[in-house]
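The other protein chains are all here in position, but one chain of the complex has been omitted.
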Amino acid sequence: MQSTSRQFKDNAHRALNDATLQRALGNVKTGFQEKRAQVVSELPEFEALRDAGRDIKNHVLANLDFYLERFEENVTANGGHVHWCRTPAEARETILEICRRREAKTVTKGKSMVAEEIGLNDYLEEHGVEPIETDLGEYIIQLRHEPPSHIIAPAIHVTREQIAEDFRRHHTDLDPNRRLEEPRDFTDEARAKLRERYFAADVGITGANFLIAETGSTVIVTNEGNGDMTQLLGKAHVVVASLEKIVPTLEDASTILRLLARSATGQEMSVYTSFSTGPKRDADMDGPEEFHVVLLDNGRSAMLGTEFQDMLRCIRCAACMNHCPVYAAVGGHAYGWVYPGPMGSVLTPSLIGVEEAGHLPNASTFCGRCESVCPMRIPLPKMMRHYRQREFEKGLSPQKARAGLSVWSYFATRPSLYRLATRVATGLLGRMGRGKGRFSSLPLAGGWTSVRDMPAPEGRTFHDLYKERAAAGTRS
Amino acid sequence: MAQSSSANLPTSANPTSSSDARATKAPRVGLFVTCLVDMFRPSVGFAALKLLEDAGCTVVVPAEQTCCGQPAFNSGDNKDARAVAAQVIEAFEGLDYVVAPSGSCAGMIREHYPELFADDPAMAQRAQHVAKRTYELTSFLVDVLGVTSVDAAMSGTITYHDSCSGLRELEVKTQPRRLLAGVKELTLTELPGAEVCCGFGGTFCVKYPEISDKMVTNKAEEIVATGADTLLAGDLGCLLNMAGKLKRLGAETKVRHVAEVLAGMTDTPAIGDPKAVGPKEER
Partner (left out) sequence: MSARDDILGSIRKSLGRSALAGDDAAQLHQRLGRPQRNLIPDRTAGRDTAGLTALFMDKAREFACTVDEVDSFEAVPEAVRAYLSRENLPARVVQAPALADSPDGALDWSAAPTVEVKTGTSDGSEDTSVTPVFAAIAETGTLMLTSDAATPTGLNFLPENHIALVRRSQMVGPLEDAWARFRAARAKADGDGFGMPRTVNLITGPSRTGDIEQKIQMGAHGPRRLHVIIVAD
């Protein structure tokens, strides 16, 4: 996927002025925040489970090569194949090759962010294979030719009026005057439409929430059941997953499952958690004939051992973006690449470079709400700060800001000069602002006063007043 | 992240080298004024001074302080951040405690100074020494000094915004409310979304003014909807941001730092109000 992260500010501007988008974003709070808070409050061990989840992932990352090899052994022992792919291009080609071998015309897809990361749909289409998204949200944005704007609710930016238009435009075999108003109407129509596609599909592609080293299983977690039907009805099941999804055992996956759905949708468990191991057994009545795991690195192995290693604990629950005030203001598309919100602000520069995605780690107030809800206790603000550091060291941060900082630090490290400067500035601003108590515009402060007033200083600095009072021997 | 606020508390009122026999002696508290209070609202500094002295502290205001270094630190300029931090450490390390009327600056010293000097063991140790003794004002009063009430009155209804750094880095949440509960004639109406960022974020608000505007507009609307006369918070940056937006929107809500109310020093104009309005702004 081509990134527009460099245009973050323009993207954000458009998003903020898009009334429909703003209305759609209003659903985040009730849809996710309140439900998460409720379900977390009902599990006294939640905080301790966060520690446990973090520890499991840390253990995995420290031994990632070992567990990947065990995973591969067990996939193979169960009749499946593991394909190691360094780059998105290798992953795309591998998947196309499997499709070609099966002479696939259509493939159904369960929701996968890694598939987005490697730009799979466009690639398959260019090569004559039709991909059909089956997650309802993904289906909607595929009809709209849009990327997802959220990692678990890809169509969160779309209103039902827009979906009605999309459905009428695409489902032309249906009565044009049919009712499309209630959520039920849309769900039923998509259910019927996609049913036909599942049975016709040659290959089913899903992502994975976990890869289990002990058993060679891949795990998907969904509410709709689309991922299960995708893998059940396709003649080959292709799992595309990044390598940090590995966990050692079924028990380890179980621990993290207690965190995942609660953090994501505010459920205790998602409806379907499915462990897939190899192709259909000889005696089985259903299931795919082939089982492939496409294992993607794409820069992750290079994140190990760096200050960004903790990011590889991420389980893609989306709690960070569900609680991010910046995400709530601009939505996911503004971030300009596959992964939005706080996790994207760390992962995107890690995967496509800080030169490309430098805005993202800067567009944060460091309010820390993301870290406070992250089930894997990923220190997201700290890592965004590390990126700001890299940008500063590489000279990528804006010249104006750098100049401002060097003036500031010149004074800030010279207290008596600083006193003098602040005395003058404060006195001047205090006198100028005394009448109104605030400024509605101020030279050099346009960033501030373009959107809000600047309260005027009281007129003298604390340090001057304190010195004066101390000299007079009075107390406050 | 935030450590439990009780985890690092010294066991006596005087944790430094002075002998335990003098544990009852008034603790020597260094007031970290903060750059914004120094320039914009010295009243907050004097309110903090009064609260600390009323609680029995000997308050020192080291002259060699300017800023905590966040503008540099949060911009990725660690070199300048270290220079400023070293100056703060130097100025405050001889005192029993460092107290700031700001969760953001206290959080910077407490949570981030040690990490700034991770490559310099000697400085890291000094940073750690100061960090462990640094508190946000209301948290210091309640958690360290055990203050349960203040001698102040203010008639009216207030609402409270929990500034992010104080809340999440230092677990400041109940402390200001516990103290406010003792202010006579005062009613607290909780702010829905009190824990959501106001959009200040230091340089964020001028680097991304449109996004900041969206956030502070939401915040201002929620504040007005509470019907409270006055908005309080513990960080001047957030207060300037919210007051600026409330003024721009023409809202009547007064804005003050919580220390002013706790110290009973509300005869100054509220933040962003003209001097002419005079000392009594209550209806």
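Think of it as A and B in the order they're written, each chain with its own count starting at 1.
Here, a contact is a pair of C-beta atoms (placed from the backbone, for glycine too) under 8 Å apart; a residue touches a chain by one contact, two chains touch by 3 or more.
This one's a predicted model, so the numbers in the text were calculated from it and none came from an experiment.
Taking the complete complex into account, the chain left out of view touches A.
Touch with the chain that is not drawn comes from one residue among A:Arg100, A:Arg178 or A:Arg191, which is A:Arg191. Of A:Met113, A:Leu250, A:Leu396 or A:Leu442, it is A:Leu250 that touches the chain left out of the display. Of the listed residues A:Gln142, A:Thr206 or A:Asn226, the one in contact with the hidden chain in the full complex is A:Asn226.
Check A:Glu45, A:Asp122 or A:Glu355 against the missing chain and you find that the one touching it is A:Glu45. Even with one chain removed from view, chain A keeps its contact list with that chain: residues 24, 27-28, 30-32, 43-45, 48-49, 52, 56, 62-70, 78, 84-86, 90, 134-137, 140, 153-156, 159-160, 163, 183-184, 186-188, 190-191, 194-195, 198-199, 213-217, 223-226, 228-229, 232, 243, 248-252, 254-255, 257-258, 265, 267-281, 283-287, 295, 297, 301-306.
By our rule, only the chains that are shown with their structure count from here on.
Those residues of chain B whose C-beta lies close enough to touch chain A in the complex are 1, 33, 35, 37-43, 45-46, 49-50, 53, 61, 63-67, 69, 71-78, 80, 83-84, 87, 164-165, 168-169, 195-197, 199-216, 240-241, 243-245, 247-248, 268-269, 271-277. Listed in rising order, the residues of chain A touching chain B in the complex are 9, 12-13, 16, 325-326, 329-330, 362-369, 371-372, 377, 379, 385, 387-393, 397, 401-402, 405-406, 408-409, 411-413, 415, 418, 422, 425-426, 434-438, 440, 445, 447-458, 460-463, 465-467, 475-476.
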